[in-house]
Structure formats: structure tokens, C-alpha cells
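All protein chains but one are shown at their positions in the complex.
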Amino acid sequence: MTLKAVTAPRDKTPLSAPDALARLRDVRARTEALAAPLSAEDMVVQSMPDVSPTKWHLGHTTWFFETFLLKAFDKTYSEFDPAFCYLFNSYYDAVGERHPRPKRGLLTRPALDRVMAYRAEVSDAIAGLLKAAEGGKDWADITRLLSLGCHHEEQHQELLLADIKHVLYQNPLRPAYAQKPADPVRKTQKLSWMAYPEGVREIGHGGRGFAFDSEGPRHKVYVGAFQLASRPVSNSEYLEFIEDGGYRRPEFWLSDAWAHICDEGKCQPLYWEKRDGEWREFLMQGEHPLNPGAPVCHLSYYEADAYARWAGARLPTEAELEVMAVATKATAGEVWEWTSSAYSPYPGFKPAAGAVGEYNGKFMVGQMVLRSGSGATPPGHWRPTYRNFFYPPSAWQFTGLRLAREP
Amino acid sequence: MTLKAVTAPRDKTPLSAPDALARLRDVRARTEALAAPLSAEDMVVQSMPDVSPTKWHLGHTTWFFETFLLKAFDKTYSEFDPAFCYLFNSYYDAVGERHPRPKRGLLTRPALDRVMAYRAEVSDAIAGLLKAAEGGKDWADITRLLSLGCHHEEQHQELLLADIKHVLYQNPLRPAYAQKPADPVRKTQKLSWMAYPEGVREIGHGGRGFAFDSEGPRHKVYVGAFQLASRPVSNSEYLEFIEDGGYRRPEFWLSDAWAHICDEGKCQPLYWEKRDGEWREFLMQGEHPLNPGAPVCHLSYYEADAYARWAGARLPTEAELEVMAVATKATAGEVWEWTSSAYSPYPGFKPAAGAVGEYNGKFMVGQMVLRSGSGATPPGHWRPTYRNFFYPPSAWQFTGLRLAREP
Amino acid sequence: MTLKAVTAPRDKTPLSAPDALARLRDVRARTEALAAPLSAEDMVVQSMPDVSPTKWHLGHTTWFFETFLLKAFDKTYSEFDPAFCYLFNSYYDAVGERHPRPKRGLLTRPALDRVMAYRAEVSDAIAGLLKAAEGGKDWADITRLLSLGCHHEEQHQELLLADIKHVLYQNPLRPAYAQKPADPVRKTQKLSWMAYPEGVREIGHGGRGFAFDSEGPRHKVYVGAFQLASRPVSNSEYLEFIEDGGYRRPEFWLSDAWAHICDEGKCQPLYWEKRDGEWREFLMQGEHPLNPGAPVCHLSYYEADAYARWAGARLPTEAELEVMAVATKATAGEVWEWTSSAYSPYPGFKPAAGAVGEYNGKFMVGQMVLRSGSGATPPGHWRPTYRNFFYPPSAWQFTGLRLAREP
Partner (left out) sequence: MTLKAVTAPRDKTPLSAPDALARLRDVRARTEALAAPLSAEDMVVQSMPDVSPTKWHLGHTTWFFETFLLKAFDKTYSEFDPAFCYLFNSYYDAVGERHPRPKRGLLTRPALDRVMAYRAEVSDAIAGLLKAAEGGKDWADITRLLSLGCHHEEQHQELLLADIKHVLYQNPLRPAYAQKPADPVRKTQKLSWMAYPEGVREIGHGGRGFAFDSEGPRHKVYVGAFQLASRPVSNSEYLEFIEDGGYRRPEFWLSDAWAHICDEGKCQPLYWEKRDGEWREFLMQGEHPLNPGAPVCHLSYYEADAYARWAGARLPTEAELEVMAVATKATAGEVWEWTSSAYSPYPGFKPAAGAVGEYNGKFMVGQMVLRSGSGATPPGHWRPTYRNFFYPPSAWQFTGLRLAREP
């Protein structure tokens, strides 16, 4: 790999060095603030292969900057620790061998202190690079990659939260991540339907501002007339599905879905439990009574799809949700909304050149697109063309659904 | 389930009783002819959960007619054997409990003779039903379901061939299914590209003639300009990919695909083996030298996609292949062609009512569409709107690929 | 491997050629009679890795004679089929590569007819060898190996019965192997205790008559005073254990045993089922009401041990059962009786030289000794020093228990 050849998705407004540095400092500080309520013990454990330890997130986001910025553009930079490239590479084959994902939880060393020192040194080295390189021939590449690194780290902020929630839930003591109180009890709001006419639409990112490569190119799609619910499905609505025997009636479930819930013995969403006749859910604040009006969260695609069929509706496509997001100028939602669209390349899609081209494109089989953002998505991170994606059985992310139907 | 309420996909031209019977007799006889070269021992074994024993195919296709025609419309019919509903139901939850799929190969009883008697008795009873019911109030339903049963049995004819090929391949003796000679050696033909302009197209089945429910409704899609290869990829072309290190270079593979070939230690397609420096393939006629000009067959989606990337091209979408099929008036091809389209419902899709509604709709997650038909597809079975579907790692069907690219 | 160097366990009374031939013909005919009630379909299936298809037993016992007698001593013999050495070798590494055990059920070819032809040709060739070699320099080796081959085939006769019972049980139709009626209903007989004094005893085979290598050498053991029940535990006695909550009370179970029954959800012996309030068991004659006075059969070691603890007794050691067998001049019992003795080499044990040395010695870890023989053991096959052995969870053999206790 020629690291000089690495390019990142197009961001047409190059930043000034002070702006770039401020952006970097903000993002890095936010990650560290998210880790602050946790002990070193909390940060080392991996509760399933999909989950990464907090310490690994802290190291990996740093490795991303070190690899794609410092090693590529700073000839004076000397690697913090040669072993870290092996330990903190997530999945970039072009960058070399890496520690197996299911064994991330076995890394008691490097100790947390050393990972925090790594973070500090890399942040400082990038600050130096930004000063030295401003206006030079690499500046456009550097700012593009810096922007990619910051958005990358923001993605890991949400993953870190979903992952530590899963780790803490494994513990029969059901410890809380956050000491602040849970949200107040809400009632389910009245639902209305928004109608959209048929037509050829343009969707996807057109090139202004940052976007991941898989959000483009902007392209035409024909979208038939459709209607969307005014809000996501709530906990109390999902509870009706359960109480109507939803988990015991195969007619609502896709074949893979039915096999999955039978194999796992599932009869309720992840983090829900019925105790002494009362439904409870595990939140970042520990275990609490189910909040009826909050959007139902931690559904798999299978569950979201089954609920929609039970409700006499369907899941929306990703194009429909993008049309809605543009039309309503909605900002990021409370839960990621499963769509019926498989994650696949847009027509004319080309992955970014170099190793960062592995960022998205190689995951384009077997996963479903989610839209809308969640309460755990960092402020400012989301945009209407954003395509999140997970496997159909995954439920540990902040995932729910919104209903769609034909007119 | 009210079996009377069962309806099948629309087939607008109701058959006469003699035509219906002739159609039934033809289809049933063809299945039995396909089983003729096999011993009772060959027909009982299941080589992996995806594969069904030949004897099971013989019984299940009969059960389909018994359940959806005789039990629904013939009050005089008395069930051949009450145990068969349990043994030969494939996946229809609405019809009741069933024998687990991975255990189909444990059914040494009923003996083959008894299954053949079941076939004969059910065929005869349907002949009686057709005579008695012609022109009556159920006639349209009966002919629709008969047509569905015949197409269903034709699908199983191709599955039977793919399955028995897999069974015989497990045997180190590499026995042949057919005694007739293998195809003559072919050279790879010159490849050209066919160009198609952009535009809003209509695809899907519009209602004339038989189609499975998932082929409709007919609907508009926007399709950008594209080019398609004039023929599928050949064995000799695929061999170049292997010899260029295709199975050792992660840059060509989707992430799931790379994990799959590493886990399985795959370095060539199913049924290929290199022996004493010569590439050989297992055919229905036993093991033979690789035929260079024949279409490459028994590729998984992962392999088809990796080959396309190596070749600087991409897989077509299902819409593109349907556009081509209509434009060229092509008949069924030599291999099923993997598309980049996930198998999902067309806009406005409604499964057929009743238990036969489980035929297609419940498989619409995690599978990819294949188009074009294969040399093992029964004559007359295929049409341009036909949507076949399998999971990305599946390779035991007659599956290959055709390249597509942007203009 | 020098096949000439193969020697078998010592049998001090060399047979005459006619006697040897008569013995061979008897054993071979008995195997074929056991297979006679089965169809070719029945004989090809393998219901779990421990089970071998009937057809495989027919071939393997023939391969044993072909390999260790014909290939070793008959220069005129030409191999029936070179592939059979690969297909029908069970576990003799010294003889070469072999077909994997869990895939024995995939061998639809060679067809049953061809395996029967193999049986006939090998039997005839041995008849020729016996005539030609009588009195020659190899005669002692030949008769020793012939005797080993006959005892080996007798072992497979019992395995064949246990295996086909398991195959037929997988079928929800619960087909019977034998048409003859099941045993008459018996009451549980009164149980008495037989007392034996302490002392240094000699156990193991001393060299007169045939024995497998692992039965020797004869050696001294110190055996404390003990008592043995006058008969094995009966079905009705075992039922009391079940009804006393035996399968739900961890205090009776070894740690591995408890994990096993929890993992498997076991709450009764293999082949037992409670249907409409009545306990039933699957026999060679199909499903029948539980016979209260018959010895409980198809227990795992875990179950036998738990029952003994519940009954305030213990399992006997193999030395204790051998002392009893010699003292009482008992002939083979109705069920194999689990002992508390791990299968390990007697002091001074030396495996037979050559490939037949793999017959027993290499299994001497992780398995438990069973004594006494069963109703499925061929007449004349058993002797008081006989050591049968299986893994603790195994239950598909004809295995029960007899209680022991301290005075």
C-alpha cells in the first residue's frame, strides 16, 4: 500500500488549521468524556464478538489517525508502539495482519493508562502536522482524512455506548453506566400518516459537505406513492404485539426470523424483562420500568419486520425515508429505523481509493440499511443521506422502526 | 386454515380438464424419469441440511397436490397415509407440524415402493377430481392450484438434480448419475458488450400466464444506462482468476465472503479439483477434465461477486437482466446468473392467500436473486420475470454469472 | 506394515481346516441373517457418528478378513476392489487412509448387491486358503487370525443390532426391525445379595481359548469384601428413581453427568417415552408398553451411576464382576453391566503386534468397562474375562447395571 495514495471521501470545503484542530480536539474530548464513568475493569471486557471493549475503541480511533494521517503525511513522526498496528486495526486488510475481533476482550495490556497516553501523543502529533502542513501540497488530502477520522471517531462513540450497555447487562447486578436519572415517563403520542406522491427522485449524497463513500453517488430512483407514520413505534405499541402472541405466531415472521427466535428462545426484545408481572427494561441508567411512550429500541430487523406485518403495514425503503428526511427537514431521530432495503452499492458506486476504501464497500452483502440516527448519535454527525447498516439478527444497537404503507 | 380459502397466483387462462390432466401427467412422468437412473439406496441419503433425498422430493411434490387440491376440493378423497403430512411438508407452518429438514435423510421408511404407490394414487385421484369438477364453482381455483402444483414440481425437478449431484459427490468413488456422455469440449467464445440506455422501465409479471406471487406486481423502476456481457463467464475465464491468486487476495472479496473462504479453506469452486496438474470437475456424468468454454457453474454469490470485481466489472441487478431478457427474447440460459439484488418484495407485493402464501414471501431476507435459468431447468418452466433466490454462500445449485458495467 | 508380521491374540488350540471353515461359514451366515429383515434403504443410513450403517458392517467385517488373512497369506488372491480398503477400514491407521466415520452414511455406492458379492467372494477365497495352507508354516497364524476375524464379526453382529435400532428409532413411524412378538410381560423378581470375602485374586485371561489382547495378562488384584445384587436393576425399579425426581436432583449425579442431562434435556432413558400417561419403550419389535420386570436397558454410565447412588449402593468394579462370573459359572447376561472401572491396560499389557494391535489398546482412555454380555451378544461369544467398553454418555448399546455394596 502506498499510503500517499490514500484518499478519503470528498469534502469540498477545506478547513483552516485552527478549525481542523478545534474539530479534532472536540471529537477526541467527547470520546474520553464518554469513557469517564467507567473503571479500567469495565473497559477491558468483550461480551460477544460483535462488541468491542471500551479500551479498544479508545485505541482504534487513535490508530486510525496515526495510520492514515501521521504515517502517511508526517515524515518526522515515529510510531508510538509498533505492536499497536496489529492490536488496533479493525478490518483493514490492506494495512496488514490484525488481532482477531473475537479476542479483543483478552487484551489486558496495553493498560488503560498507556492507551490514554497513546491518545494524547497522537492528538498532539496531529496538531503539529496541521500547523506544519497548512497550505502545502498535501493540505487537501490531510483535511479530508482528518474529517474522515473525526466522523469515524464519532461513529465509534455511538458504538462504544451500545457496546458498554451490552457488557454491563451481562452482569446480574445490572449496573448503570450513567448516574443521571432516566428519562421521564412518556405516553404514546397519537400517530398520523404522511403521504408522498410517486415520481422519479434523486437520492444519495451530492458532494457538498462530508459524507461516507457509500452515501453516493447521487442518483435517480423511481419511488411509488407511499405513506409514512409520523413517529417511530413506541414501547406500548410493541407491547400490544407481544401480548397478542406475536412471538408465538409464525405467520408474522420471515422464515429466517422464525428460526432465529425459536433457536434463541426469544419472546421479547433484548433488555426487556418481565419481573413480578411488571415489564422492565435495561437502560444506560440501569433497570427501570418500561417507558410506554418511548420509541421501542433494540429490535432486530426480524422483530421490526414482524411487528410491521402484525400491524398491517410494512417497513419503509431507504429511499422513502430519505425523501421524508429531506421533505421534513427532520434532524436525527431517537432510534435508528430499520428499512426493507439491503445495504448495497448505489449505481456507479466507487469505494474511496487506498485502504480507506475498505471502510464501507466490503460490507455490502447480507446487511440491512437503517436510517434516521438515534439519541446516541453524536450531535451534528447525522445527515439525511446517512446509511447505517447491520445484520438482520443484530439488536444491541439503538434500533427501532417506523411504519410505512401504500396509499 | 380454511383450505377452501387457499388461492394460487393468478393464471388467467383456465385449462380444460383434458389439458390439465395432460399437463399433470407430463410433469409427474418427467420427475419419475429423473429418478429412474438411481437406486433406492441413492434416493434415501441427505448429504447436508440444504439437500433433500430424492425419495423426499418424490413424496413432497405428491403431498403438495394431495394437500392443496385433494384435501381442499375432493370430499370423497381419503388420505393415503396420515403420517405423510408430517413427513413430506417442507415448510408450510399453516399446514401443521413437520419432520425437521436436517433429518430428511433418516427416513428409510416409507420405502421407495410405497412412495411410488403414493405418487400413483394421488395422480389418479386428481385425474378423477378434474373430471368431476370441470366447469363447477371450484374449477378456476382447482386449475390455478393444479398449475401451481405443476410448476412447484418442476422446481423440484431441478432441485432433485442439484441435490443428487451433491450426494454422489460425497462418495470417494465419484459415481455418475447419467450414463450419457458429457458435453463435447468447447472453446470460450469471444465476448461482446450489449448497451442499454437509461430510463424508467416496467418490470415484474403483469398477470398473463402463470407466475409465482413474488414475480409481481408489475411496477416501474428507474434503470441507469448499463452494459451487459453477451454471455456468462466461462470456466477458462474463471480459471484465470484462480491463477491470478484470486482466492488469496482479500481486495476482491466482500468481508463476509473473505471470512467464508478462509473458514472453509476454499480455493476453487465446488466440484473442481486439481489432480496431477490437471483441473477436473464433477459433472452428472462423473469426474471429467474441465471444459474450458462451458459457463462456470456452482459458484457462490461470494465467488461471483469477487470474480466480477477482479474483472473490473460488476454483477448486474435483477432489473437489468430482466430488461435484457425482454429485449433479446432470450430463452432460459445455461446457468443461473447471480445478481446484486437482494430478494425482497416488489412494491405492493401481497403473498397469495392461505397456506400457499408461504411459498415465497417468507424467504425475503438474506438471499440474493438469480436470473436466467439453467440447463437443468425444465423446458418451458422459465420466463423473463422469474426470480430464483439462494443464500450468498450456496453453490450446489447450477449457478454462475454474467458481467455488467457502466457505459 | 509387514503384513506377515501381523499376529493375533494367542489361541492355543489350532483348528483343523474343516473346523475353521465351518466356524467361518457359521459366523458369516449369522451376520447375513441379521441383515435379512432390512431393506437396502434401511442399510445405508447413519443416524449419528457412533452408529454405522448395516451395509458398512457387512463390508467392514469382510474387509477385516480380506486384509489380515487374504492379503497377508494368499499370494494368489487379487483384491476384490481397491477402493474398498479406503471405504471399509474402521480405524486401523497402520493399514492406510480411510473414509471418515461420520460420513459412512453417505455411501450409497457400492450398492448392497455388490457388498454381498464381496462377502461371498472373500468367504470363498478364505475357504480356498484354508484348504491350501493347512499344516503349512503359516497355519498357526492363519487360524489365530481367522479366529480373531470371527470374534470380530461377532462383535459387529451386536453393534449392527444396536445401530439399526437407533436408525429405526429416528423415524417418527417407529418401524420394527423384527416381526416376532416382544417378550412376555415380566414382574420384577425379588432381589438378594451375594457376599464375597476379601483377598488377593487373579483376574484376566490366562491364555487357554480365544481372548482379545486387552483381556490379559492374567494378574493379581487385591479385592476387599463386597456384595453383589442377585440380578440387574429392572425397569420398574428404575421407574421408581424417575418418579422420585431422580432426573431433577443434582445430588445423585456426577458433575459431568448433571451437565450432560441438563444440556440434552434428558429426563428418561433413551427409547423410553411417556404417552397418554403410560410409559412405553422402543424395542426391536417397535414401540411397546414398558415391561416392568425386564432389566433396564440403554442407560448411560451417568444414569447407571446416579441410580446406584439413589439406591444407596454403588456400581461394581470389573474385578468384582469377574469374581462373581467365575464363582457362579454364570453365562452371558441380559444387559451389559456398567462398572466403575475405567478401561485401562492390565499390568504388563502388550497390544498384539502389527496392525491388529490397534484393535483395543488405543481406546484405553475416557471409557468405562462393561461386563456380563447382553441378549444381543452372539451365543458362545462371551467369557468371564470379557471387557466391553464405551464412553460414559453412550446409551445406544444394550447397557444396564447391577448394584454392589460394602458388607
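By written order: A, B and C. Residues from 1 in each chain.
Here is the rule we use: a residue touches a chain if its C-beta (ideal position, glycine included) is under 8 Å from a C-beta of that chain, and two chains touch if they have at least 3 such contacts.
Just so it is clear, the model here is predicted, and its values are computed rather than measured.
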| item | value |
| --- | --- |
| Visible chains in contact with the missing one | A, C |
| Touch criterion as defined above, residue of A:172, A:277 or A:312 at the omitted chain | A:172 |
| Among A:22, A:111 or A:178, the residue in touch with the chain that has been omitted | A:111 |
| For chain C, the residues touching the chain missing from this view | 91, 93-94, 200, 219-222, 224, 250-251, 253-258, 301-302, 305, 314, 340-342, 344-345, 347-348, 362-366, 368, 392, 406 |
| Contact footprint on chain A, counting only the chain that is left out | 39-45, 47, 55, 83, 86-87, 99, 103, 105-112, 167-168, 170-173, 175 |
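Please note the rule applied: only the chains that are shown with their structure count from here on.
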| item | value |
| --- | --- |
| Smallest count of steps, each to a touching chain, taking chain A to chain C | 2 |
| Length of the line joining the C-alpha centres of chain A and chain C, rounded to whole Å | 59 |
| Whole-Å separation of chain centres (CA-atom averages), chain A against chain B | 37 |
| Distance from chain C to chain B - Cα centre to Cα centre, in angstrom | 46 |
| Per-residue multi-chain contacts in chain C, two or more chains | none |
